[in-house]
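Missing here is one protein chain; the remaining ones are kept as they sit in the complex.
When the chains are written out, they are named A, B and C in that same order, and each has its own residue count from 1.
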Amino acid sequence: MADTIYDFRSDNIGGAAPELIEALVAANVGTAAPYGDDDWTRRMVERASTVFERPVRVFPLACGTGSNSIALAATANPFGAIYCHESAHINVHECGAPELFTGAKLVTLPGADYKLAAAMLEETLALAGRGNPNRVQPFALNITQPTDFGTLYTPSEIAALAEIAHHHGLKVHMDGARFANAVAATGRAPAELTWRAGVDLLSLGATKNGAINAEALIVFDEALAMQIPFLMKRGGQVLSKARFVSAQLERYLADDRWLERARSANAHAADLARRLAAVPGIEIVAPVQTNMIFVRLPQPAVDALSRGPFRFYTLGRHLRFVCRADQEPEGIDALARCASDALRGTQEEPRP
Amino acid sequence: MADTIYDFRSDNIGGAAPELIEALVAANVGTAAPYGDDDWTRRMVERASTVFERPVRVFPLACGTGSNSIALAATANPFGAIYCHESAHINVHECGAPELFTGAKLVTLPGADYKLAAAMLEETLALAGRGNPNRVQPFALNITQPTDFGTLYTPSEIAALAEIAHHHGLKVHMDGARFANAVAATGRAPAELTWRAGVDLLSLGATKNGAINAEALIVFDEALAMQIPFLMKRGGQVLSKARFVSAQLERYLADDRWLERARSANAHAADLARRLAAVPGIEIVAPVQTNMIFVRLPQPAVDALSRGPFRFYTLGRHLRFVCRADQEPEGIDALARCASDALRGTQEEPRP
Amino acid sequence: MADTIYDFRSDNIGGAAPELIEALVAANVGTAAPYGDDDWTRRMVERASTVFERPVRVFPLACGTGSNSIALAATANPFGAIYCHESAHINVHECGAPELFTGAKLVTLPGADYKLAAAMLEETLALAGRGNPNRVQPFALNITQPTDFGTLYTPSEIAALAEIAHHHGLKVHMDGARFANAVAATGRAPAELTWRAGVDLLSLGATKNGAINAEALIVFDEALAMQIPFLMKRGGQVLSKARFVSAQLERYLADDRWLERARSANAHAADLARRLAAVPGIEIVAPVQTNMIFVRLPQPAVDALSRGPFRFYTLGRHLRFVCRADQEPEGIDALARCASDALRGTQEEPRP
Partner (left out) sequence: MADTIYDFRSDNIGGAAPELIEALVAANVGTAAPYGDDDWTRRMVERASTVFERPVRVFPLACGTGSNSIALAATANPFGAIYCHESAHINVHECGAPELFTGAKLVTLPGADYKLAAAMLEETLALAGRGNPNRVQPFALNITQPTDFGTLYTPSEIAALAEIAHHHGLKVHMDGARFANAVAATGRAPAELTWRAGVDLLSLGATKNGAINAEALIVFDEALAMQIPFLMKRGGQVLSKARFVSAQLERYLADDRWLERARSANAHAADLARRLAAVPGIEIVAPVQTNMIFVRLPQPAVDALSRGPFRFYTLGRHLRFVCRADQEPEGIDALARCASDALRGTQEEPRP
């Protein structure tokens, strides 16, 4: 069909998974107290406690940026520093929201594969000037899992970072906007990737994996939960009719469909990456471990893809392709072929 | 039925109006660009332009506190002052969100019936110290319509306030969390209550009147819209899948059902108020002009209501009863009777 | 002398007391660690501990607004409220500095003679919504002593306010920009007016009483001192060469000259007030208890004073006259006479 568009822009362009929109519709019954003091939210907290294998506190939100910012604010002091990778979503793509909500400074670190390295974190914190009033004081570590480039930390990598952080008095926040993709790709239990490895707060995203503006801020350290209701209100993050978000989140975690979708998205990305990697001239920028592919292409391939029935984003110098669970296989095929053709053409041209 | 509870806590305890949840479900088709760059949002903006009889900019949000705070931030300077009534929602019930988002100070004014008075505003602004670096500099006026006590400004009252505000260089923001109730009660066109009277930005709430976490920030002064996308992102107010909010808002404004619901809620409140006012000993605190009733009751009546099958909030020294469109008439009847019975008993006791 | 100007604008228009500028000059010897880690600062802390009859922490600053703001920030949480009189300096004359440094909201109370009343504070705090996330949470009480209108709290009034504040979990900050005038006027020991009455932090001003940009933030509650070095640096309040401020402050508190100056200033004001009060048509706005007089005058008197060799400020609807220790008696005489003459003229005019 001439008009088909293959859309690789993001995983938040999709709609809602059937069971999630059903859950939302089913919550439309009777009256319920506002602001999360409702039965749907209580059931959601129970569900999360089961999935994470321990009692947790959970706050429903509509927005991942808000979730990250509130989580960090719960750990903050007003002259503090949050450590994160220079490519972290909180650093690059949230327009200063974490700074607004925390009043703190982000201190960024480089690191291979867009991941924080334990040695550099240790060295940086050792020289951070704890107790020196001229220096912002470290209070939080942000780990993005998977990273904004789709790469993954192993549980032991997380544990090593968290141990250093805790040793220096920092709390550990995980930005899990695509946490499902991480669980699906690693095959590790949610608990293993979070609190068992030392994570204190998790921003668990559901929106990019089939929910409608539904995010869960999960708190493993009970003491950190105390200020969150106030911080959320002050941040305009409290939902009047929270039940419609909590109902989705409860359903989201109720069976394996969230992981099935994530596995499917990851598999599509692996497929596309394998095919692109086989084309001479295409550079895969980061290991493809979840559902995102970042590539550098020669200009003719960029031009060809731009003319084609494809949608994708350019981030800095890279093209980004994100796969969803329902990504069309023929789209993957078409995209890989288009890039390949463009480059074959280019490379053949010089031949006489 | 023994278990029936009559719930007067708030208008945000209700669920979704049928046509709004239908609109939300119907938006679950295909892919759409995130963050409001989608067809549902575009149609919603068109619809709002029709309803307000002029081109408007509209930003969909999930939260009224966020909507108010962003609207004010769009007009702010960092050493500024926002003028509002001392009972304003932004002053009392948003936990400092407007201050966080704007960096400004709220300057509060008293006023009869929980409304700002033009004379006091004029006098206050004349003495505000424009140009004096020791003083915060006025930049915005907030009008809550209806007020948090359910009272209403007439279009000419709004126009008088807005004229003074504009004369002193302030922009005018209307907090319309219950704007539908104001339109329904006054019978005036949305345009008359807003931009024709000098309002520059309107936070139009739909959540309290049948929508699911859906709020519209409507901007009449195009220049004020420029920074809003950045302010929203920085404030964690941008919705990834905005279409599900915009679809509701578009449907909300598509016919008269939003006003029918509001009229019904207002009528229930008028009915309840009339009955309570007839009971000696009950003091109606503010004129009942929309769907909220604030009363002061002798303690025996408070006790009786608290034991009864009623839910309501106590705000400061007042009891608040809020009516929804689907408020049960028998609940209104029961509540009025319960209060009346309790007080008749009380008043008869002294008799020998 | 034709050119003599009698200047009643403020007590900060004067220069430095001889012994204070001597102390400053004497500190110009050798090298000293920056940022307050010097012997002059240490001696100043000892001196303050003697004067206040207990060990205290003291931080030298150049600016009273900074001192107030840092004191409040030391007690703050980011969703908090500071309670103060509506006429408080922190509310009216600091252009939002306390809000910037604390991230908190000022909640203002009315009160006779520009003073907070215990009953109203108790009632306000009881209804403040402790624990309700919609409401900012009280954390500090600000008492200005003397007030910005020159009135005084008695030790027992301070104690009553502080007891209520502490009962509700608030810390008590005293803005003592003119603390010397309060000590001089009441004849009470500094300790009685502060920590013995429940004050936790005192912003002790010296600049308005003969020092050169020298202010002392005195902390009675040791726990509140911990964050202050960081808050001061973040607020640009740390002085590189703090010794030149500390040397003044040490000398300031070393004998009774600070109180002699304040007594003299107070006496001049009392003299002027007595003379103005005797003139029919002049309204003294607030009890004259220290060195400031606020009056309302008929326009002819305002005009006459404005044409005369006088300088003074108009604040809102009032004229303000502030007396310094070295206020010229002939200026006081001239001013009183000028006002009197103008009004006698006015009142005689109607006579045929």
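Keep in mind that, in the parts below, contacts are C-beta pairs under 8 Å (C-beta built on N, C-alpha and C of every residue); 3 or more make two chains touch, one makes a residue touch a chain.
Keep in mind that this is a model prediction, so the values were computed, not measured.
Peer 1: Looking at the full complex, which residue from C:V238, C:A269 or C:I293 touches the chain that isn't shown here?
Peer 2: Answering carefully, the residue with contact to the hidden chain is C:V238.
Peer 1: Given the contact definition stated above, which residue among C:F59, C:F79 or C:F101 touches the chain not shown here?
Peer 2: C:F101
Peer 1: Tell me which residue among B:K233, B:H268 or B:R320 touches the hidden chain in the full complex.
Peer 2: Missing-chain contact among the listed residues: B:K233.
Peer 1: Residue-wise, where is chain C in contact with the chain that is not depicted?
Peer 2: Contacting residues on chain C, toward the hidden partner: 7, 9-10, 12-16, 21, 24-25, 27-34, 62-67, 69-70, 94-97, 100-101, 207-208, 212-213, 230, 233-241, 244-245.
Peer 1: Where does chain A touch the missing chain, residue by residue?
Peer 2: Within chain A, the residues that touch the unshown chain are 78-80, 92-96, 99-100, 103-106, 108, 127, 133-136, 316-317.
Peer 1: Which parts of chain B are in contact with the chain that was left out?
Peer 2: On the side of chain B, residues 35, 73, 76-79, 103, 133-134, 137, 227, 229-234, 238 touch the unshown chain.
Keep this in mind: only the chains that are shown with their structure count from here on.
Peer 1: For chain C, give me the residues that contact two or more of the other chains.
Peer 2: Residues 78-79, 103, 133-134 of chain C touch two or more partner chains.
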